[in-house]
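Please find one structure pasted underneath; my questions will follow.
Excluded from the complex is one protein chain; the other protein chains are retained at their positions.
Chains here go by letter, A, B and C, matching the order in which they are written, and residues are numbered from 1 within each.
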Amino acid sequence: MTSFNPPDFTKPALSSAPEARFVPAPADGVLPENFFSTTNLPTYVRIGGEWRLPREPRMDSALVLDPAGDLWVREGRRVRKGDRVAVGTAEDGREGIYVHATAFMDEVGSDGEFKFMVSEVSREKPIDYALMASILLSERDNGGYPIWVAGPALVHSRARNDMVWFIQNGFVGALLAGNAVAVHDIEASIFGTTLGMSGAGKATQGGHGLHMRAINKVRAAGSIAAAVANGTITDGIMHACVTTNTPFVLTGSIRDDGPLPEVITDAIAAQDAMRAHAIKATMAILIATALHAIATGNMLPAFVTGADGNLRELATICVDSAEFVVSKLKDRGTHQAFGVVTNAQDFMHILRLYVERELDQRRSAVATAEPAVAASR
Amino acid sequence: MTSFNPPDFTKPALSSAPEARFVPAPADGVLPENFFSTTNLPTYVRIGGEWRLPREPRMDSALVLDPAGDLWVREGRRVRKGDRVAVGTAEDGREGIYVHATAFMDEVGSDGEFKFMVSEVSREKPIDYALMASILLSERDNGGYPIWVAGPALVHSRARNDMVWFIQNGFVGALLAGNAVAVHDIEASIFGTTLGMSGAGKATQGGHGLHMRAINKVRAAGSIAAAVANGTITDGIMHACVTTNTPFVLTGSIRDDGPLPEVITDAIAAQDAMRAHAIKATMAILIATALHAIATGNMLPAFVTGADGNLRELATICVDSAEFVVSKLKDRGTHQAFGVVTNAQDFMHILRLYVERELDQRRSAVATAEPAVAASR
Amino acid sequence: MTSFNPPDFTKPALSSAPEARFVPAPADGVLPENFFSTTNLPTYVRIGGEWRLPREPRMDSALVLDPAGDLWVREGRRVRKGDRVAVGTAEDGREGIYVHATAFMDEVGSDGEFKFMVSEVSREKPIDYALMASILLSERDNGGYPIWVAGPALVHSRARNDMVWFIQNGFVGALLAGNAVAVHDIEASIFGTTLGMSGAGKATQGGHGLHMRAINKVRAAGSIAAAVANGTITDGIMHACVTTNTPFVLTGSIRDDGPLPEVITDAIAAQDAMRAHAIKATMAILIATALHAIATGNMLPAFVTGADGNLRELATICVDSAEFVVSKLKDRGTHQAFGVVTNAQDFMHILRLYVERELDQRRSAVATAEPAVAASR
Partner (left out) sequence: MTSFNPPDFTKPALSSAPEARFVPAPADGVLPENFFSTTNLPTYVRIGGEWRLPREPRMDSALVLDPAGDLWVREGRRVRKGDRVAVGTAEDGREGIYVHATAFMDEVGSDGEFKFMVSEVSREKPIDYALMASILLSERDNGGYPIWVAGPALVHSRARNDMVWFIQNGFVGALLAGNAVAVHDIEASIFGTTLGMSGAGKATQGGHGLHMRAINKVRAAGSIAAAVANGTITDGIMHACVTTNTPFVLTGSIRDDGPLPEVITDAIAAQDAMRAHAIKATMAILIATALHAIATGNMLPAFVTGADGNLRELATICVDSAEFVVSKLKDRGTHQAFGVVTNAQDFMHILRLYVERELDQRRSAVATAEPAVAASR
C-alpha cells in the first residue's frame, strides 16, 4: 500500500486558481455543455476560496453544489433541472478544479532503467496472500466495510463453503452479485448440483432443469428470506447472508433465468442499490466477474477518507482466471486494482487458510502472553 | 451444416407413448411442481394422439397449452395462475414429451478411433469465411432474419465501418446490443474517439470524459433518432440503423453510463424485446460479447422451422478472442454454436471481403451470361 | 478413474484376424511405406496366433519386432536399416493390429440427452484436490513412479517451497523441466529473486542481470551438483533433487540463457533422456508448461501395465492458467489428461495441504488404533 501525498495548495498554480464555475442543468438528467466529468481520484474544488472534496466520489459523473452548499458527485441521470453543475475540462486547477492524480504514486523509477517483469498483471507474478489476509483482518478489526463482488464461478466450484465462512465470521460488509450466483447457490442447497453439474464436476441426468426448479421453489415461497425461513434453503451463501443479516444486492441482467424475487431487474435501480454500498466501502474484493467488477469499479472512488480526514487508497483486489478482466478494469479507470490471476475456488481456499492461520497465531500469542500477565500480578 | 433426421414416431417407445399431462400453474409466475423444463432442441408433445411442436421454442422455459389449444414455450415468469403447464422430466416420450436430441447429429465416428484435433473450439482450427459468407448471402436472398449481437469491441476497433456496410446492404435483420456499443459508436461519430482512445489506439488528452459528453448530447436531444435527425450523429452503426430502419434493441446493464434514451433498463422488458427478434431469427451472429451472446443463446432454439415445415439448424456463429466464450455458450446449452476464435475487427473485415467477392463473382457471372443471352435472341 | 474393459478376442473380427505383417526398414531412420503409426492406447499385435502388447508404448512411432522376437514401440529415427517394422493402417484388427480405443471408456450417455457443462476442460468446473492427493499418496505407498513436468511459473511464484516439500517427502519419481526452471530456482537461492523480481513481485534495481550471474556461478562450479556441494546453491528445487538423489532431466531450448551445465542441449538426446523416465511413469503431473507437457504427452502411453498384467489408465494431471494448454494436449492425443485450470502457485499449495491433511488423518487413525491394540494384548 502506498501512502498519501497531500496536494501542495501553496504552489502558484493552485494558490492563484480561480473559483470553480457552476452552471444550472438545462433539463432533468441533462448536464450543461462543458460539464466537468469526474474521475475516481481525489478531486479538490475551489469554492469560497477553499479547496473542498466532494461527497460520494466516483468517476463519470458531475459535481453538483446543492442549495445547502454541500458539494456532491452525482450521476448525470440523477441531476435535476436547475441543479448547479461544475463546468470545465482542465484537471490542473486552472478552472478551479484540481484532480490529485499523484495522491498515491509510488516512488517509481523514472530513470528508464531496463527491467524485466514490469507488466502490471501477470499469472507469473507471486500472489501475496499474507498481505491480503492481513488487510482483511484489519478491516474487520477497524470497523471497515469490505464489499465482496462475485460471479457464479464462486458457486460452481467449491469456494461456496469458504464464502459462507467469510460471511459467518464477519468479513463481509455486503455482497453484490447477480441472479446467477444466488440461483446456483440455491440449486446447490436444494439439489446438490450447480447447473446440473455435481460437486465432482459431472453432468447429471435431468440436471439441466434443476436450476429452473430451484428458482421456481423460491418464487413459490415469495423471497429468498422466506425460502430460508420455510426450510427450502438450508445452507450456502444466501442462507448465510439471510441468517447473519449481511446485506446483499442481487442485480438483474438479460442473461437471467427466473429471476429470483429479490433481484432488482431495473439496471438504474440496481446501480443505485449497489452504490449505496459502494459509498460506504473501505475495501473491495472482486471475484470472477467482469460485468459486476467493472460496474462496481465505475462507482468506487480510488480512495477512502479516514475518520481523521486523511485519505488512503481503497484496497481493491480483482481475482480472475485471466489477466484480461483486471487489465480491462484498469483500462476503465480503476487503476488501483490489484490483480490476482487464479481460479476463484483456489483463491478463496487459500485466502481463508491465511486468515485462519493469522487468527490462530493471534490466539496463541494471547494465550502465551496471558500466563505471563497473570504471573506478573 | 447437417441435415434434419426426422423422428421415427413408429418406434414402439413413441407410438405407444401416453398423452402429455398438463397441470394448472399455482400462482402468477410460479410453475407447478415437476414442470417440464424445455431445451432448445426440437420437442414433440403428444396431444390428442398427435405429436406437436410448440411455438416459440427456447430453453429453460415451460410448455403451456392455451385455451385455444395452441401450444407455446413460455418463460416461467410469464405464466399466469391457472395456465395449463406440461409436467414430467423424461425426454424420451414415456411421459408424452419427446426431445429429439439427434435431429441434427453428424454421422459421428462412434468407433472410438484415436484422433487428433477433436476439440470443438480452437484457435488452431481454420475459419471457413467462404461458408459463412455464403450462408449470409443465402439468408438475404431467401428473406431470412439474421440477428447480429455485438459487444463494444466492434466499435473500439475499425470494424465499425464494416458493420455499417452490412447494415446498409441488407444483411442485418436486427441488431441486439448494450448501451456501451451505442455510446462508443456515437462518441466515435461526435468526437472521433472511443473511450477517449483515438482510431490509432492512443489515449487522448481529456479523453476520459468524451463518452459522457456524447451521452449527454443524446439525452439532450431526447433520443438517438432525434440526435440523428438534428445532425448530432452523422455516421456509424446507430446512424445506419436509424437511416435504414433496421430494428435495434439496446439493453441496459449495471455497467452502463447514462444510459442513452433508447436503452431498455429493465432486464425483463429487455429480454422480452430481444426475444421478439429471437423468435424470428433464422441465423445468429454473436460478436465479442459474453453477456449478450449467452442471453441470446438462452432464448434461441437450435433450429428453424422452414416454410415447408421442415426443420434446419439455426446457423449460429460466435466470434471471440478466446475459446472461453464459445465453450461457455455451449456449456449453457447452445451446442449448435460455431466458434470463431479471432479479433472482432479482423472477423468483420474478412467476412465483408468474402461477401463482396461473392457478390462480384455473381455480377460478373451475370454480365458474362447476359451478352450470350442477347446474342441468342 | 475408469476401469479397464479387456478386449474381447473371441469376437469374429478379432478371432479371425490375420497375422500382423512386418517389412524391413529401407534405411537407418526411415520406415517402410505404409508403416503402422502407433497411438498411446493399448495396441494388440497378432504374432504367432497370439495377441501381444508391445513394450514401451507411445504414440507417433513404429512397431518393431526384434531378432529375439520381442515387440517394441520405437521412434522412426531409432529404427535401423533392416529392422522388421509392422505395416498397415487399419486399427480394428483386420490387418493384425488392434487398437483398443474403448479400453477405459466411461459408460457415457450415448443417448444424446441435452446437457449443460459438458466441455471437458473449464475454469468453471470444480477441482478435486482430495482425489488428486489420494492418487498421489497411493502412488507413493505402492512404489509408483510419478513424473513431474514443470514450467518456470513454478519458480516465479511461491510454489517453489511446496515443490521442495514434495521432493523431500518422496512424491517425485523424476523431475523433467527446462533450463529456465533450474535457472530461476538457482537465482532465487543465490540472490532471492527470479528474473530480477523479488518474492513480492517487484522488479529490482539491476535485477535483469541476476539470472545471468546465477548461471555464470554454476558454470564456474562445473555442475549444479558441484554448486550444491560448494555451498553456492543452498536451497530450492534443484538443491532438493541433488540432496535426495531425485533424478532430474533438464532439456535445452532455443530460449535458454547459459545454459546450465546439466542441460541436455540436443533435442533428440533430450527426448531419449525424458523417455527413460516416461516408460517407467505410473502417473504424470504437468504444471504450467505447454512445451514440456506436450513433449511428455507425446511419449507417455495412456495406460500403465500393472504387476498383475492388468492395465489401468495412467493418471495425468495438467495444470495451467488457461484451458488452452489442456485442450491442446488432448488435441495432440493425450485424451486421458485431466485439466486443472488455475495458477500453478495455488495448485501446489492446496495439493500439498490436502496431502498433509490426509497424512495427519492417517497418523491420528494409527494413534487412535494403537492404544486399542495395546489394550487388546
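Of note:
Criterion: a contact is a pair of C-beta atoms (placed from the backbone, for glycine too) under 8 Å apart; a residue touches a chain by one contact, two chains touch by 3 or more.
Quick caveat, the model's predicted, so the values are computed rather than measured.
Partners of the chain left out, restricted to shown chains and counted across the full complex, are A, B, C. Note on the undisplayed chain: of the listed residues C:73, C:86, C:227 or C:294, the one touching it is C:294. Note that of C:13, C:27, C:130 or C:366, the residue touching the chain absent from this view is C:27.
Only one residue in the set B:46, B:84, B:208 or B:275 touches the chain that does not appear here, and it is B:208. Within the whole complex, the absent chain has one touching residue among C:55, C:219, C:280 or C:312, and that is C:219. Along chain C, the points of touch with the absent chain fall at residues 26-27, 29-31, 35-37, 39, 59-60, 76-77, 89, 195, 206, 208-209, 211-213, 215-216, 219-220, 251-259, 265-268, 270-271, 274, 290-292, 294-295, 298, 322, 324, 331-333. Taking the complete complex into account, residues 39-41, 91-92, 99, 101-102, 105, 110-120, 122-124, 323-324, 327-328, 330-333 of chain A touch the chain not shown. For chain B, the residues touching the absent chain in the complete assembly are 109, 113-118, 123-128, 152-153, 156-158, 195-197, 199-201, 203, 205, 207-208, 321-322, 341-343, 345-347, 349-350, 353.
In the analysis below, only the chains that are shown with their structure count from here on.
Once the centre of each chain is set as its mean CA position, chain B and chain C turn out to be 43 Å apart. Inter-chain spacing, taken between the CA centroids of chain A and chain C, is 42 Å. Distance between chain A and chain B, defined via averaged C-alpha coordinates, is recorded as 33 Å.
In chain A, the residues touching two or more other chains are 195, 208, 322.
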